[in-house]
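Excluded from the complex is one protein chain; the other protein chains are retained at their positions.
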Amino acid sequence: MSEASLLIEAPPEGGQNRRGFVLHTLRHRPAAVIGATILVLVALGAILAQWIAPYPLHQQVGPVFAHPSWHHLLGLDDGGIDMVTLLMWGARVSLVVGFAATLVSMAIGGAVGVLAGYFGGWVDTVLMRITDYFLVLPDVPLMIVVAAIWGPSLFHIIIVIGILLWTSTARVIRAQVKSVRERVYVKRARALGAGHTRIVFTHVLPQVAPLLIANTVLTVAVAIFDETALSFLGLGDPSTTSLGKVIENAFQRAAISAGAWWAIVWPGVLVTLIILGCSLVGGALEDALNPRLRVAHLGARTFRLRPLVGRGQDAL
Amino acid sequence: MSVDATVLEVEDLVVRYPIHRGLVGAVTRQPRRQVHAVEGVSLSLQKGEMLALVGESGCGKTTTAQAVLRLVDPVAGAIRFDGRDLVPLGSRDLRPVRRRIQVVYQDPYESLDPRFRVKAVVEEPLLIHGLGGSKAERMERVRDALARVELSPPELFLERFPHELSGGQRQRVAIAAALALEPDVLVADEPVSMLDVSVRAGVLNVLDGLRRNGLAILMITHDLSTAARFAQRIAVMYLGRIVEEGPAAAVVRNPQHPYTKALLSVVPRRDPRDRQRPQILQGETPDAVFIPSGCRFHPRCPVAIERCSIEDPALARPASAEDGHRAACLLLPARS
Partner (left out) sequence: MTAPLLEVENLNVWFDLEGGGELHAVQGVDFSLEPGERMGLVGESGCGKTTTALAIMGLLPPSASVAGRVLIDGEDILAGGEAAMRPHRWVDIAIVFQGAMNALNPVRTIGQQIVESLEIHDRGKGAAARARTGELLESVGIPAARASRYPHELSGGMRQRAAIAMALSCSPRVLIADEPTTALDVMVQAQILELLDGLCNDFGLALVLVTHDLPVVAQLCNHCSVMYAGEIVERGPLDVLYHAPGHPYTRMLFAASPDLGMGDAPVLSIPGAPPRLDRPIDGCPFRPRCDSSFAACVERPHLRGVGDDHAAACHLNEMVTA
């Protein structure tokens, strides 16, 4: 007798469907939905800037520091340029820097984390000591020094931020890889004779990828913040307009004493919104995907009572 | 049983794991300690035979299996497969051998990658070893392997994910993946202990069928009833040693070593009328770090005499046992 014939109906025991779980978490976390909405709106504005921005980026459309009005909802800046236009283009640069720097740091962090976690032993020790050193380096002063030495350019900023932000990723990934490495199916692959490359790419990496993605979103927030800070300090690329640059320009041209708060507050608010969006989405993803943060509970005094109806009654 | 049929032979295998002393230990010069996981185990496996390695956790049965699979490095001893010693081989030379010694793990929920469909699980060994030719030919072998573990028709299972299968089916998929490489030896590490009773027999019968077709199976188990029913020979391990070894029926009906006798007496019987007074040993298997002197079973042995704490008995055929049945106990008069 074959077990198979009847088993088309086999219950998917507990069916821990990961995708379902992610969707469920997102649905039951309004914060994540709000975060995602913010990010999508900002990204749309940034991507479509050249078509939907109300005015050209380098064109003076009114008096310097003109008040917000129906034509210029958020006012004008120190060059008489429309703030809405400026924010769209600024967000574009900030997002590009944020994602590019994050990509760099994910590549380094992911590689270090996987290598350290998978091979363990001295590889782990060496890589983790290096990680510790990077972790204790004060980020911003170092960025200032590097940016000052290499000269201000968008590419340099991306690299600098990238090589400073990978440490937490490396640690999270290493911990996860360490546990995946001990899974029986990884051992089985080893017993089968599979090489390290194969095991890492087919069994380990896909298993930690979701975590890497959650981490990416969180790191983007930090990268954007760092870029804004660097630009504000005057170490940004002078030829591009990032949100930090917008704030710096306004600041330099005495927007405060001119009473033009809109030239500083709106870009600040936008940076805050982007970071908030990233944190909300990243936090929700991490909760959903990082098994260490998932808490199981066996609760007393929580079940419900209900009256007996139907079959139950007949059985008596 | 001809000598030629021996596929796997383990001789005086010793495996030890060092214990890290830590900084304090190193400074205060504490002696380096180690876990004596396996201390001089010898066994042989014939074609078409199932050998059950039985014992409690910590007795070294799993370590022995890991050594046979060359996943741990022995300190001493030889593992001869097809007459060739595997111990000195490096990972490159081991690759062709790994194909012929396959393993099935205890936990079918853990041993299959949750993101792999059944066909990918069974195909993976072929890809690793570059076997099976074209995609179509590989799929043919996958179907064939699934059919051999009675997952039929294979088409019903190829596209499924592990979580869509029952425990028994997953274990069959794991066996099919091992079979895809046409191995000579299958190491089955507690293959049914995580499964529901109702499907255990199915998986065991599949293994039994494979054995009848010539596969040599080394089954690691703590369940003597299963070993008694399905294995041809049983080797009982205690603290890194084989204390009794012989034909399954002989070991079960005419146990020689006091440890085997005690183990057999505590196996629950399904017929309530068979309920017997179990001979329960006190305490638990001692730590494999501090091995007792003499016979390592003497501190828990119900019949130990003073000599047992001094002399370490070797495996020998007792006078009251049949051919091929050996036990390591000083109190058993050996056959001259």
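Letters A and B name the chains as they come in the text, with residue numbers starting at 1 for each one.
We take it that a residue touches a chain if its C-beta (ideal position, glycine included) is under 8 Å from a C-beta of that chain, and two chains touch if they have at least 3 such contacts.
Everything quoted here is computed from the prediction, not taken from an experiment.
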Absent-chain contact - pick from B:R16, B:K119, B:R141 or B:R200: B:R200
Interface with the undisplayed chain - residues on chain A: 1-3, 5-7, 9-11, 13, 20, 24, 297-308, 311-313, 315-316
Positions on chain B where the hidden chain makes contact: 56-57, 166-168, 196-205, 222-226, 228-230, 252, 262-264, 266-275, 278, 280-282, 284-285
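Everything that follows uses one rule, which is that only the chains that are shown with their structure count from here on.
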Chain A-facing residues of chain B, complex: 69, 71, 94-95, 98-99, 102-103, 105-107, 110-113, 115, 124-125, 128-129, 150-153, 156-157, 163-166, 168-169, 172, 174, 177, 181, 199, 202
For the chain A and chain B complex, residues of the former touching the latter: 2-4, 7-8, 10, 12-17, 183-185, 187-195, 198, 202-203, 206-207
